[in-house]
Structures are given as structure tokens and as C-alpha cells.
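For this view, one protein chain was removed and the others were kept in their places.
What follows is subunit A.
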Amino acid sequence: MPTATPGVRRRGRRTGIPYVFLAPAVILFLAFFLAPIGYAGYLSLRKVRISGLGLGRGSRTEVFAGLENYRNAVTDSELWSGALRVLGYGALLVPTMLGLALLFALLLDRPRAQLARFSRTAIFLPYAVPAVIASLLWGFLYLPATSPLNDLLVRFGLPEPDLLGTDAVFYAVVNIALWGGVGFNMIVLYTALRAIPPELYESARLDGCSEIQVALRIKIPLLAPALVMTTLFTMIATLQVFSEPMTLAPMTNSISSTWTPLMKIYRDAFATDDRYAAAATSVLVAAITLVLSLGFLRLVQKRAFGQEH
């Protein structure tokens, strides 16, 4: 009996207060996350129906469209060629980005690394430059007429490359993303490296390991969780590539308005006023991103976090 009373009191308290504390998070989550997603889902099932010339009052109504918008999205070759381009982009970007980030992190983590602090900041700094600004900067460097590189080549009588040409533009965009993203991933990996107990290195060295062997056999395996996380982030960022091609597009004929799936969504929503198609494609892209991310996690989880299970 005496033990029951505090229990009851505790439960009485529990009914109100926690909800009050939770309320801001829950309300924000509902209002700015679930509600927009729900609205996008709703819009994706609607379409416009116009009667006659569409000029009189009330000649435009919104009707239920079923899965029509999804059907149109799935059968749109522009969307898929954009998706394919993004896949190629990811296949090139993710390994290069993580390879470079890992290399820089390992180099900085070397004992007696010189100018470590300066190099770390210098490599990280581009991450602080917004993608739009970075793309404008690089755009000036790419455009033959304004590029100092082309200026030099012409001086030596060499042929001028058009880095925003049909094929080159793909690598031009990858380069911008690489320039902006390596620093961030390097910092994440470097921080994870600093968290590894130094005794491990010490005993490895006593056993006769060279620095390279330490890096390959101790550092990289222990970095696996951090590598998985950075890979996942980079993959998601890849699927969402938008600012760089969008900013470069007005400078060249090589980037169409549907160059990536997100650019197509933007075009549908804001340039051709078809927010219904845009909503359906958004839902599709979100679903694909989710499946790919979860699939990747599942694939690597055992290997990376194996010791935890």
C-alpha cells in the first residue's frame, strides 16, 4: 500500500507535463514536415481540368486524377535520362569524394604532419561557400571567354577546351561538387580518426608496422562506421544535385531544364505551372532516395557495425 501512492502520483504527473514539453517538437514536426508531405501526396493525385478556351471565370477546376501523374512521371523518358545521368554522376562523385576525403584525413592524421592546421582549414573552407556562389565562381573559370586557363592555352597556341560543352559539362559539375564536399567529409573522417585510442598505433608500431600499414590495417577498418555515414550523406546529396547545374544552366546550351530529376521537378512546379506533376515526381524521387539509402545501410551494416551485434 505505501508504495502505491507515489506510483499513482507519478502517473498523474506523467499525463500532462511531458506532452507540454513535447508539444513544440510535435507541432513543428506536424506543421513543417508531415503536413507538407501530406499535401504533396494529395496534390500528386490531382490535376487541372479546363473547359473550352479556359478564359472565362470558373473554366478551370481541380479534379481527382488517380495515378495519372505517377503514370506520366514513370513513362517520361526525360526523367529517366536525368535519373541515369545522376546515377553516373554519383558513380563518379561518391568514390572520388570519399577517396580524396579519406586520403586527406589520413595524411593530416600522420604523426608530425606539417602545416596540418592550415591544410585542414584550407581543404574545409570551400564547404563554407554556398553551392550557388561556388557554381558562379567555377562558371567564370569554365567559360572559354572568361577563363584564365583558356587565356593561357591560347597564349601557347594550344587548342581551347570548352569545359561547358556537351560532354565536359558533366565533369564540370562533378568537379564543383567535389570541390565543395571533400572538406566536410574529410573533417568527419579526421574527427573519427582522432577518437581512435593512440595505444593501438603504439602497439602496432612495436610490432613493426609501417605508417602505411597502420593506415591500411588499423585506421581504415576502425573508420568503417564513419565511412558508411559519409557515403550515405554523399549519396543522398548526389540524388539531390540541383544548385550546381541550375546555376550553370543559363551559361551554356549543354544543360537542359530536365538535366537532373530535381531540375525537372523545379521546372514543372515553377516554370510550367504544373504543380501536380511536380508533386508526383517529388514523391517518386523521395521514395527512391529512401529505398536506396535503406538498401545501402542494410548492405553495409553487417560489415561496418558487425562488432556491435
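What to note about this one:
Going forward, a residue touches a chain if its C-beta (ideal position, glycine included) is under 8 Å from a C-beta of that chain, and two chains touch if they have at least 3 such contacts; residues count from 1.
FYI, contacts and distances are computed from a predicted model.
UniProt lists the omitted chain of the complex under the protein name "Sugar ABC transporter substrate-binding protein" (options: "Gluconate 2-dehydrogenase alpha chain", "Sugar ABC transporter substrate-binding protein", "4Fe-4S dicluster domain-containing protein" or "Serine/threonine-protein kinase RsbT").
Contact with the chain that does not appear here is found for just one residue of A:119, A:213, A:257 or A:301, A:257.
Interface residues of subunit A facing the missing partner chain: 47-55, 57-60, 139-140, 143-146, 165-166, 250-258, 267, 270-274.
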